[in-house]
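Only a single protein chain was left out; the remaining protein chains are all shown in position.
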Amino acid sequence: MVSRRDALKIGASFVVGLGLGAGLASIISGRPSAASQSGTTISLSPPTSSSATQTGQGKEVFKLGVVTFQTGPASIFGVPALNAAQLLVDEINKAGGILGAQIQLVVRDESGGPDKMVAVYKELVQQVGVDAYIGLISSADCLAVAPVAEDIGTTLTVFFDCATKQLVDQGMMKRVAFRTGGTTVTDGVSLAKYVLEVMPDVKTVAGLNQDYAYGHDEWDDFKNALLAMKPDVQIVGELFTPLFTSDYSAQISKILDLAPDLLHTSFWGPDLVNFIKQASARGLFQKVKVAFARGEFGLSQGMPDGQIVEGPDYHAFPDPRAYYVNRDFVNAYQSRFGSAPSYPAYHMANAVLGVKYAIETAAAVENVAWPDLSAVIHAFERLAYPAPGQYIIMAPNHNAMEGAVVGVSKGGDLEKFKFMYPAEVNPPVGVPSTQWIKSL
Amino acid sequence: MSLRKSFGGVKAVDGVSMDVEEGERLAVVGPNGSGKTTLINLLSGLLKPDSGDIYFKGIRVTNKPLHARVKLGIARSFQLPSLYQGLTVRQNAAIAVSALRGFSLRPVDEEDVRDALERFGLWEKRDLPVGSLSEGEKKILDIALAVVARPKVLLLDEPTSSVAEENKFELMEFVVGRLKGVSLVIVEHDLDIVEAFADRVAVMHSGRITAVVPPGEVRRMAV
Amino acid sequence: MRGWLSPIAIITAATAAYFGGPFLRFAAVYILGWSLAVFGAWLLLRYGLVNFGIGASYALGAYAAGLMYRYLHTADLAVHLLAAVGAAGAWGALNGAVGIKTRGIYYSLLSLSLSMVLYGVLVKFYTVTGGSDGLYMPDPRLLGVRIGTAGLLALAALLAAAWAALGEVFGRSYAGHVAAGIKINELRTSALGADVGRHILISSVLASIAAGLGGLIVGYSTSHVSPDFAYWVTSGKMVVGGLIASFLPWTWGFVASAALYQAVELYSLQFAYPELVVGGLLLAILAAWRLYYRR
Partner (left out) sequence: MAGFAISFLISFYVFFLNILMTSLGMAFTYGVTRILNLAQGTFFVLGGYLASVFAWQIGLAFGIAAAAAASLAFGPLFYLYVKALGRTELEQLFATYALLLIGEGLFKLVFGNGDYTTASLADGLGSVEVLGQQVPYSYLWGGAVAAALLALMYLLLARTRAGLYMRAVRDDAEMASALGINVREVGLSASALGILITAASGAASSMWQAFTLGLSGQILVYAFASLVVGGIGDLLGVVAASAVISAVRTAAVFLYPQLELVAIYLVVIAVLLTRPSGLFARHARLA
């Protein structure tokens, strides 16, 4: 009963489908391969101490699962992070791998929500059999995966970016799970301290944040830190907007009406760009100074000069002329990907290097060719290591004591950096963050 | 009390009062736009009257929805056969059988389906898609579906429209022969048909019934 | 009576998955759970209703249990099941009652809006629901004993089999024929005596309960529930799953379609362009459907 015309149509749609499939295949095979052509070699790794005294069997291939956003609005974080992972893995492999094992990246996209991320975790750990797992930008994803990782308990699991303080406050990283970055507390406290340094007379503050856990956490931590250090500050407005709002004119009107001395925002992605564009068109920046907790991506999108921007890392700090680890990282990243690394790239570097150093340290301590998981965990809990952005100091609560860079925007860059030392912007181990913030 | 219904400013049915006796065949005739189909829609419950009341066996059904009237015994056919396109004759009948059952998870009784189709001689065609039936067969199936509910009153909206001239009489004979004891309200253009099959004829004009006459006098009225 | 093989096929597949290692066990639970939500979408598609808010029921099933655990500290499976069925059933009744007057795109948008209001509530009431971070879901216990992975797999398989059996019964039943009638020509079906609103209301409740149980199972399998469950994109995926199921001739089509969709989605995550993989697959399915089922 199929007429010729219809058969042709269906045939054509099939050909289109096949073409798409072929296109896909070429994309897939064409994804950045492990072979790097960059000339510079990062001298991050200390010479591997593979001496004859070691016992046990070594490893040839080290499978490293990396999960981060490749699609959707948050890919603006995920893509630089994956770039950094590929860059570092290539460099480490060129220098002989981890204890002689070549790292093989197994990449997954962080899309589909927390339940899908649990599925991906189980796939990587139980099906692919990765030796270590690095991943996750979204807080909800981390909070879902952490209990599952501890429950399975077979695989070193490193969260590289998600900033939720619950992981620490609720002691969710017990054995195999670690985080090599700071929390919203780090962001809030460092930003508040910097604000008080450059605007000691700040009287009125308003907040404009995204209406989900991350936005609320960023605002609460900033607000509470500021109020703890300067109790006479007045909070004149707390605005929250749905994620991925395309129009902020109502909020801008309201802020202009409130006319605070300072506005705090942790906007990221398209929301950050939309807000900067729409606020500057309405003249908001001439009347209100803005403190950005995730402002780095707005620097190239027309952020006016004089706004306060928190790192957590920034490619010009520590000064690449003085700190070779950052210099090599920035140069290699720039020559391979055409732009300076943004902070998620630094966060990824913290994680990749953390895994490498933890394993190497454990092997050296135990004097084996390849350490077992508990030895690696033991080493990681006490590890301190140089990363491109700063020295990373791991704490017994499995979280990094990360410092933060804060600066002021100027011509699409940051200046007047101030580095907040880890102990300045992180609660001591065992002290709940809310309690610590109150004591500032 | 008389029935009224208007659309915008147009009075489609404007004060109609009438009765249908048990087992009677009442024809409604009148020019296009005189309100015949609107009357059928009011009686079947497809439309609600602006004013007036409808009683069936002493029960006020004015505000009862379509499906509730069917269960009381008022069923209807459609001017353009309203069949389930893409399905077979048998599936159409199965839906009609099911429609009377509420939300029941019991399997469809094939005997009922068979009865419904055999009564109108459609059992042989059961596996044909309804699209392949002739116009007359479509009309018959449309009526057959309505009859599944065993109505006391059946509202037939132009049962012979779109059927070829030479087949109209045969069709009506076939249908009416199978509806013994059922009151019929027949909206019809063809006066030959009306004369042959109706017991009484209501003449409609501009939304009003202008006369109710025996079938023999219709032609005189129409002229 | 071939249709009755469906529940058996589902149980057999689940048993096979049990011996396929820990990941396959997990995946089977996840897919069987998700398939129940697909069943809900599929059931409403039988009436021609595209429900872009079925995810709300899915979320409610899981949140009912998650909140029970958080506030009443009960991980009892029976209590959770009752709570999930109750919450999802009530939501289905609401959706059905509210949606009775609307059809087509209006129905779709009404159900989407209802689910997004629930989503908004789940995100907004941070202190009660855990906000966008979601809630921890415990391992369920039956008579005080953890049911474990095997128990969860058995539960998921039994539920899916039960709903497959219901689907089989429905397909042959009076109600199933009325559904077909409503989908093709609602007015005619009403004129034949069917109370369309009542049919849609009951089916909404059934669909919602199925999705709620699905959410509960998926929540258990991932130990977590988040407002994402109620987001309209989640519902959209379930509708697509239901559409694929309606292309398939078997009663267990909803499980097959859920397995296919989830497998491909998981598989696609390893590529830099996952949407192209899933989109390409959907195109291929549609083309195949058009090729084979031309009338």
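All chains are identified by letter, namely A, B and C, in their written order; residue positions are counted from 1 within each chain.
One rule holds for everything that comes next: a contact is a pair of C-beta atoms (placed from the backbone, for glycine too) under 8 Å apart; a residue touches a chain by one contact, two chains touch by 3 or more.
In this text the structure is predicted, and so the values were computed from the model without any measurement.
Visitor: Pick out which of A:58, A:302 or A:430 touches the chain that's been left out of the picture.
Guide: Counting the whole complex, the residue in contact with the absent chain is A:302.
Visitor: Of the residues listed, C:82, C:165, C:240 or C:260, which one is in contact with the missing chain?
Guide: C:240
Visitor: With respect to the chain omitted from the figure, which of A:94, A:174, A:230 or A:254 is a touching residue?
Guide: If we include the chain that is not displayed, A:254 is the one touching it.
Visitor: On chain C, where is the contact patch with the chain that was removed from view?
Guide: With respect to the unshown chain, the touching residues of chain C are 45, 48, 50, 98, 101-102, 104-106, 108-110, 112-114, 116-117, 120-121, 123-124, 187, 232-233, 236, 239-240, 243, 246, 272-276, 278-280, 282-283, 286-287, 289-290.
Visitor: Using the touch rule from the top, list residues of chain A that touch the missing partner.
Guide: Residues of chain A in touch with the missing chain: 9-10, 12-13, 20, 27, 70-73, 75-76, 78-79, 211, 239-242, 244, 246-247, 249-254, 256-257, 269-270, 273-274, 277-278, 280-283, 297, 301-302.
Everything below uses one rule, namely that only the chains that are shown with their structure count from here on.
Visitor: Answer with line, ring, star, complete or other to describe the graph linking chains that touch.
Guide: Chain contacts: open path, no cycle.
Visitor: Among all other chains, pick the one whose mean CA position is farthest from the mean CA position of chain A.
Guide: Centre of mass proxy via C-alpha means gives B as farthest from chain A.
Visitor: If I average the C-alpha coordinates per chain and also across every protein chain shown, which chain's average lies closest to the global one?
Guide: C
Visitor: Roughly how many whole angstrom separate the Cα centroids of chain A and chain B?
Guide: One centre to the other, that is 72 Å.
Visitor: State, to the nearest whole Å, the distance from the C-alpha centre of chain A to the C-alpha centre of chain C.
Guide: 34
Visitor: Please set out, as single numbers or ranges, the residues of chain C touching at least two other chains.
Guide: 295
Visitor: What parts of chain A, by residue number, touch at least two of the other chains?
Guide: Not one residue in chain A touches at least two other chains.
Visitor: Quick check on the complex: what are the chain C residues that touch chain A?
Guide: 21-23, 26-27, 30, 123-124, 126, 130-134, 136, 218-219, 221-226, 228-229, 231, 234, 265-266, 268-277, 279-280, 283-284, 286-287, 290-291, 294-295
Visitor: Note which residues of chain B are touching chain C in the complex, please.
Guide: Residues of chain B touching chain C: 44, 46, 65-68, 70-71, 75-76, 78, 82-87, 91, 94-108, 145-146, 148-149.
Visitor: Of all residues in chain C, which touch chain B in the complex?
Guide: Its residues touching chain B are 166, 169-170, 172-178, 180-181, 184-185, 187-196, 198-199, 202-203, 295.
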